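Excluded from the complex is one protein chain; the other protein chains are retained at their positions.
On to chain A.
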Amino acid sequence: MEEESGEELGLDRSTPKDFHFYHMDLYDSEDRLQLFPEENTRMRKEVVQAEMANESTGVGDGNAQRDLREEVEELVHLHGLEDDHELGDEFVDENMPRMGVSEYPPYGLKRRDPAREQRDWRLSGEAAEAEDLGFGGWGSAGQCQDLREVYRYTHGRASEEYECYVIPEEEDEEEAADVFCVTCKTPIRAFQKVFDEHKEHEVIPLNEALESAKDEIHKNMYKLEKQIIDMENFANHLEEVFITVEENFGKQEQNFESHYNEILETLAQKYEEKIQALGEKKKEKLEALYGQLVSCGENLDTCKELMETIEEMCHEEKVDFIKDAVAMADRLGRFLKTKTDVEISAQPDFEDQNLDFSDVEQLMDSINTIPAPSAPVINPQAPNSATGSSVRVCWSLYSDDTVESYQLSYRPVQDSSPGKDQAAPSPPIIKTKEIRSCEEAVLICWESGNLNPVDSYTVELTQAESPEASGVTESVVGIPTCETLVQLQPGQSYIIYVRALNMGGPSVRSEPATVHTIGSYFRLNKDTCHPWLTISQDGLMIVRSERSTPTREPPPRDTHFTRCVAVMGNLIPVRGHHYWEVEVNEHFDYTVGVAFEDVPKKEDLGANCLSWCMRHTFASLRHKYEFLHNGTTPDIRITVPPKKIGILLDYENSKLSFFNVDLSQHLYTFSCQLHKFVHPCFSLEKPGCLKIHNGISMPKHVTFY
């Protein structure tokens, strides 16, 4: 839509049609114009025409007129095209119509103010429009330039300094030459006022008229902008609804299809059954009838035979005839005595079939009922999901099912038979120096302590305050590897043991390790350390000595920093808040911040998009502070060099903040997309040292950020 109207705007400007003064009263009402996009652009066209019409109508072509027209065109250009593109770009890029709506109405409203206030100011008895031009702040001489400046500033920059601005007069002293006849709505020369035509008419200075016309146009343009936004939002909303309709249709279609398929299948089945039954019946009947037919035939044969014999007999000699006739008579008598069954055994009619469709009806009715859900599938037990007295069960369900609730039941199973004569394993050894913790969790790792592989490990924790006897021990069982992340309560101290487990049973407890869930604890990662840096024993101090580089360079490994003299810490991979402090010296050049694990080690910290940091450079007695990410920094000046820097890493709000701890002064906050975990990073650009302080809970002033 933006492109459309922009093009139309261009078209109009190149082919001006008849000039007519477009009556602006139509837009005085505050009612929203209920228009469709096509009409919007049409109006814009007309507004443009009105702009053009404003000055020219049939008056002499003084230079003043031409300048004015240029200025007006400039104005239209600034407001018309620029606005469109601004809006259009923002919408295309942001793709968030809701945000657009909330941003712009105030913008629209704000811009009305300067116009109104400006007019008020002008009406408040300020007669000297001609004189009052001396705005020191403006300082520019060229008048066309001025006008453009003026409008560039009002366009989106309504400051209080500018509210009282006045359009500098184009030609101060010749102002009287151009006036505007309100009655005829045309600009005229002042002398024309004297003539008959305009004698009685009301006349105001041209600039005023120009002003008010421009104001009207501004107002309308703001309204149009708003309209554009609203229609765009509506269109987007419609699209969404479209998609939803399609989706819903799809679901319904599927539902119906499956139901009807079921019904059809049932019907087909019934049909088959019935047909088969009928076929059987037919066979029965036919067989019975056939049987009868056969016996009939036999009977018939016998009769015929007897007949023939009798006929033959009749042709015999008297004596033979008498002999046979007696025998025949017996035979006949006997034969005729046997009954012949002339009843038809099977009726040709079939019974009326009763079609029982009750189950089909049931199916039809059930088309809208929710089917019972399928059985869920229980996931296999995950490691670390059980303690001595509880277990975490997870299951999955089919997405097509509608489920209201679940029922979980359990029963203990028989203890499996105890292991054979296998010895229990030795206890593991916790790597206490590598414990990382924060307020909500601890990451512990240990050495197996066994040559042979073990089945699993168990971690046991007790809160340190409560005495051993009554302390509740929480255990995490089934840990397959030599490290685990355990969730803890903030502000507590815990004692942790680890056991190894195999068929022979559990080992004894390892040596304990203590964890305090105050602040975050981490140690520096020696694997990342640049060869020129030394890390102290406790893993918290970094030193770059004055001595020149050691002659024997160790072979560079991927994990070490090579270009930047830096080292990274190992922060616990838990999203939440992490706070630590670094003690610095204001004469050292240092960089502190955070970086992703895979930050390029051949680059400086902050030079890429995988690290965020604060850099201090001290040169020529001046302190320079930079907040670097992706090679750029904002322009910030700090007057008191911090001696201790507090760093707050907030995963939830995606922020990294730096503070001057001693002054409780906030220095800077980055907004950073933290899709993976980051680690603290430190570098020394010149010889010096940094001392890290861990395990500090967030000071109150930090909580504001």
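Methods note: a contact is a pair of C-beta atoms (placed from the backbone, for glycine too) under 8 Å apart; a residue touches a chain by one contact, two chains touch by 3 or more; residues count from 1.
The definition used in the following text is that contacts and distances are computed from a predicted model.
Visitor: Tell me the UniProt protein name of the chain this structure doesn't show, selecting from "S-formylglutathione hydrolase", "Elongator complex protein 6", "PIGU protein" or "Coatomer subunit zeta".
Guide: Matching the unshown chain against "S-formylglutathione hydrolase", "Elongator complex protein 6", "PIGU protein" or "Coatomer subunit zeta" yields "S-formylglutathione hydrolase".
Visitor: Which residue among A:Ser212, A:Asn450, A:Asn660 or A:Ser697 touches the omitted chain?
Guide: The missing chain is touched by A:Asn660.
Visitor: Since one chain isn't shown, list which residues of chain A touch it in the complete complex.
Guide: So the residues of chain A touching the missing chain come out as 106, 110, 113, 134-137, 139, 156-164, 634-640, 660, 663-668, 700-701, 704-705.
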